[in-house]
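Only one protein chain is missing from this complex, and each of the others stays in its spot.
Labels run A, B and C following the written order; every chain starts at residue 1.
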Amino acid sequence: MSAVIPYISKPHPVTGVTNAKFGIWLFLASEVMLFGALFSTYIVLRVGAETWPHGSEYLSVPWAFANTVVLITSSLTMVMSWAALQMNNFAKYKKYMGATVLLSFGFLIIKYIEYSAKFHHGYFPANNTFLAIYFTMTGLHGLHVIGGIIVNGYLLFPGSKMWSTEPERFAGRVECAGLYWHFVDLVWIFLFPVLYLL
Amino acid sequence: MSSHHEEGFIRKYIFSTDHKVIGIQYGLGAMFFLLMGFGLMLMMRWQIAFPGKSIPFIGKLLTQDGILSPELYNQFGAMHGTIMVFLGVVPMAVGAFGNYLLPLQVGAQDMAFPKLNMASFWVFFVGGLVMLYSFLLPGGAAQSGWTSYPPLSNIAPAGQTAWLIGMVFLITSSLLGSVNIIVTAVQLRVPGLSFFRLPFLVWAQLVTSFLLLLAFPPLEAAGVLQLMDRVFGTSFFMPSGLVVSGQALEVSGGGNPLLWQHLFWFLAHPEVYVLILPALGIVAEIVATNTRKPLYGYNTAVYAIIFLGFMSFIVWAHHMFMTGMGTGMSAFFQATTMIISIPSVIVLTVLLLTLWGASIRFTVPMLFALAFLPMFAIGGLTGLPLGLTASDIYLHDTYYVIGHFHYVVAPGTLMALMGGVYHWYPKITGRMFNKTLGKLHFWGTFIGMNGIFAPMFFIGMAGVSRRLYDATIYEMARSVQPLNVIMTYSSWLLAAAQVLFLINIFASLRKPKEAAADNPWEATTLEWAAPTPPLPHQNFPEPLEAYRGPYEYNTTSREFAPQHLQEA
Amino acid sequence: MEAHSAEEMQRHVKTYFAVYIALLVLTVATVGVSYLHTTTAMHILAAMVVALVKGSLVAAIFMHLSNEKKIIVYSLVLTVTFFIAIMVIPVLVECEIFRYLDRMVS
Partner (left out) sequence: MNEPYGWWLPINISANGAPIDQLITTLHWFMVLLFIGWGIFFLYCLFRFRARPGHQADASPKHFRLPTYLEVGVALFEVFLLVFISYPIWSKVKNDMPSDEEAMVVRVTAEQFAWNIHYAGKDGIFGQTSPDLISPEDNNPIGLDRENDPNAKDDIISINVMHFPVNKKVKVYLSSKDVIHSFGIPVMRVKQDAIPGTVIPVWFEANKTGTFEIMCAQLCGVGHTRMRGEIHVDTEEEFQKWLQDEAQYLDEYSDAGQREDDSDV
């Protein structure tokens, strides 16, 4: 026995959105404030510091550039997986969603290479405020990527069974996961220049 | 629905997705923590009134000689604030009342995301456990005040780390809960229940949830940064050149302690409205029901709380007037602080003017709601001298501040919440509480609360700082020491009154169910249209529709016209 | 979500790929600019403008914000307002407090 909740797969006639879509946007709104606070912290530290290193003094711009490309590509495959469902092409959905998950793993692997290079050189968060904010922001972003992998992995394998029973609801789920994933991409789009290039 | 199989005990009462069960879980959890926070306060009050005397009965359990040590005093102070705000009032106001009542008041079968709702409670539960566990850590629980200002909190014992981890859980729980409440209030209203037909409590919960949603993440960020400082030795909040007890701290420095204060108060000012808005909503419900007339100026009140919510985001630095602020910044924050007083006054006036021309039933919940009005007025008025920098120079961080915000949250919010418990008790349990005990509880609470908090204004006026373990070493504090004794005895009265409350709500459960308890107050909003208690996972046997505004008392030929009845 | 016809989706897919190419180009551009010799202020300006353009593209096209329902747009406008409020914190911290900064350690 469970409650009957309306507007799970069909949008609300007045607001025009499903519950989940409204919910995920509200969640993203809170994420905006979370990362907003961190960017604010970055500015406070940078302006208050006597010297502030250029990102490339500590960090590897080529690896970060590669990671940016990886993440942007995963954003494309993510939106394409949703589009494939819209075109009723489940096989193509699987392909694109699989690519998204693989690319996300790629992002984490590159991040791992970067982190271990830092530790190898003796760069730790405690060294200075630049490295502190670098590790905090990219670490938190990395956790978001891991969260995305879990959600997308679920939608790729066990969760995709819903396509045969409630296709509309499933497409809605993929759309919400996509919104989250694009947000993770969007945060990186700001993190990349702020930490590596300035 | 047709497959009507019974749920097992665990699914039904522990890991339930039913908003009513979750609401009650929140309510019981919050009640436990409120009592615990209250207990901490009783012990601190003893030390303040009788410094260096051992605490009667339980003192020996805490320390060898039964005297509260300064370390324990600071722990109790920090944890009293934390527990009361984050584990007591918010879970009660938003978790319990929001969860239980909001779906009923909008006519829905459950919250929009029942599983998320369950997750929200269990994350809160874990956060509460972490906070409790922190008392057992070496060095004890957090002891840098509920505000946890660094660098003090950065160099505090391990309890502070547990505090931060606990806060991250509590914040996550609140975020999940607030998303749920907003989506439910917007999407799941039954047909005909337009925004301006919503009960005022739903509006209050909606605005509250937006505050939680957008103000909590900065504190989460700040919590993560402080965790980094404590665990990985970073210096987000540590400036260079710190020397603690003669030893230079081995940190890189370059951070800024004021950054924490900004991020903290960016949450903690809206948090004040998170505490007060649901209380206002509950009071509005009780007042409308027991005056037998519509709220005076419902629309005005709704616009006022929306404006209040918005403004609450841009007043935060008025907590920081003494941090070395110049004229420009303080002018801005004084102005916004004065502006935010206006919508509060409007809501209070709306409630007051509703009394005019009413037929006031002095039921137990109504007594609490009526007492809320002057208490909130005192809390609001005394904010005035604190909001102006000139008088704040003298009053900042004195007992006056404690008196001010306690008048808002203790005799204000807490009494409204108690009134809410009485008001909806018949709907939740199907039984009526004992009215005589209820009235005794009310008078004990009212006198006890005022006995505790009114003297604080005089102690603050005498210039005594807050959070002092033993103020009597100051000559200027000795003249007001008798007031502290009065306050301590008042706190015992308050404790005694709460015993009556607990007896009342738990003993009344043993009474037989009353058949006519579906709508004992003859109220109009949708929750009273449900059976008693509302059906599990379904609430209403038939889908409802709303045909009119929330408080149609004496406006038609009927004495009261419930929202769901088509004919009036 | 509204039903989309096959041709409509084909058009969308083309847009997605176009945005993808634009994002790649802009990424290359922002890295390129960072190697130019100019003032830090110019670097910050260029990097932020590029990031804003990229971010807007992702939000508008990939996240369909360009054609989103009012309730979501309003929620985000509210969020952006408070986002601006939180970005004011550095101004408050630096302008007001550090005016008095007179380091004891010199």
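Note that in this section a residue touches a chain if its C-beta (ideal position, glycine included) is under 8 Å from a C-beta of that chain, and two chains touch if they have at least 3 such contacts.
What you see is a predicted model, and the numbers here were worked out from it, not measured in a lab.
Participant: If the hidden chain were put back, which of B:Gly66, B:Pro385, B:Pro520 or B:Pro533 would touch it?
Facilitator: Touches the omitted chain: B:Pro385.
Participant: One chain is left out of this view; which of B:Lys12, B:Lys53, B:Arg292 or B:Lys439 touches it in the full complex?
Facilitator: B:Arg292
Participant: Can you tell me which of B:Leu101, B:Val480 or B:Ala530 touches the chain that was removed from the display?
Facilitator: Only one of B:Leu101, B:Val480 or B:Ala530 touches the chain omitted from view, namely B:Val480.
Participant: Given the contact definition stated above, which residue among B:Leu137, B:Leu242, B:Ile402 or B:Leu565 touches the chain not shown here?
Facilitator: Missing-chain contact among the listed residues: B:Leu242.
Participant: Have a look at B:Gly66, B:Gly192, B:Pro374 or B:Pro520 and name the one touching the chain we're not showing.
Facilitator: Touching the chain that is not displayed is residue B:Pro374.
Participant: So one chain is hidden, and I want to know which residue out of B:Leu116, B:Leu352, B:Leu440 or B:Val485 touches that hidden chain in the complete assembly.
Facilitator: B:Leu352
Participant: In the full complex, which residues of subunit B touch the absent chain?
Facilitator: Contact residues on subunit B toward the absent chain are 70-71, 74, 77, 143-145, 149-152, 155, 239-246, 248, 253, 256-258, 291-294, 296, 322-324, 326-327, 330-331, 334-335, 338, 341-342, 345-346, 349, 352-353, 355-362, 370, 373-374, 377-378, 381-382, 384-385, 388-391, 393-398, 458, 461-471, 473-476, 478-480, 483, 553-555.
Methods note: only the chains that are shown with their structure count from here on.
Participant: B-C versus A-C: which interface comes out with more C-beta contact pairs?
Facilitator: Taking the two pairs in turn, the one with more contacts turns out to be A-C.
Participant: Roughly how far is subunit B from subunit C, going centre to centre by Cα mean, in whole Å?
Facilitator: 37
Participant: Go ahead and note the Å separation of the Cα centroids belonging to subunit A and subunit C.
Facilitator: Distance between chain centres: 15 Å.
Participant: Would you pick out the residues of subunit B that each touch at least 2 other chains?
Facilitator: 186, 214-215, 218, 256, 259, 263, 266
Participant: I need the residues of subunit A touching at least two other chains; which ones are they?
Facilitator: Correct list: 15, 17, 22, 26, 29, 33, 36-37, 40, 44, 48.
Participant: Quick one: in the complex, what on subunit A touches subunit B?
Facilitator: Contact set of subunit A toward subunit B: 1-7, 12, 15, 17, 19-20, 22-23, 26-27, 29-31, 33-38, 40-41, 44-45, 48-50, 124-129, 132-133, 135-136, 140.
Participant: For subunit C, which residues are in contact with subunit A within the complex?
Facilitator: 1, 4, 6, 9, 12-13, 16-17, 19-20, 23-24, 27, 30-31, 34, 40, 43-44, 47-48, 50-51, 54-55, 58-59, 62-63, 69-72, 75-76, 78-80, 82-83, 86-87, 89-90, 93-94, 98
Participant: Over in the complex, which subunit C residues touch subunit B? Could you list them?
Facilitator: Checking each residue of subunit C against subunit B gives 71, 78-79, 82, 85-86, 89, 92-93, 95-97, 99-100, 104-105.
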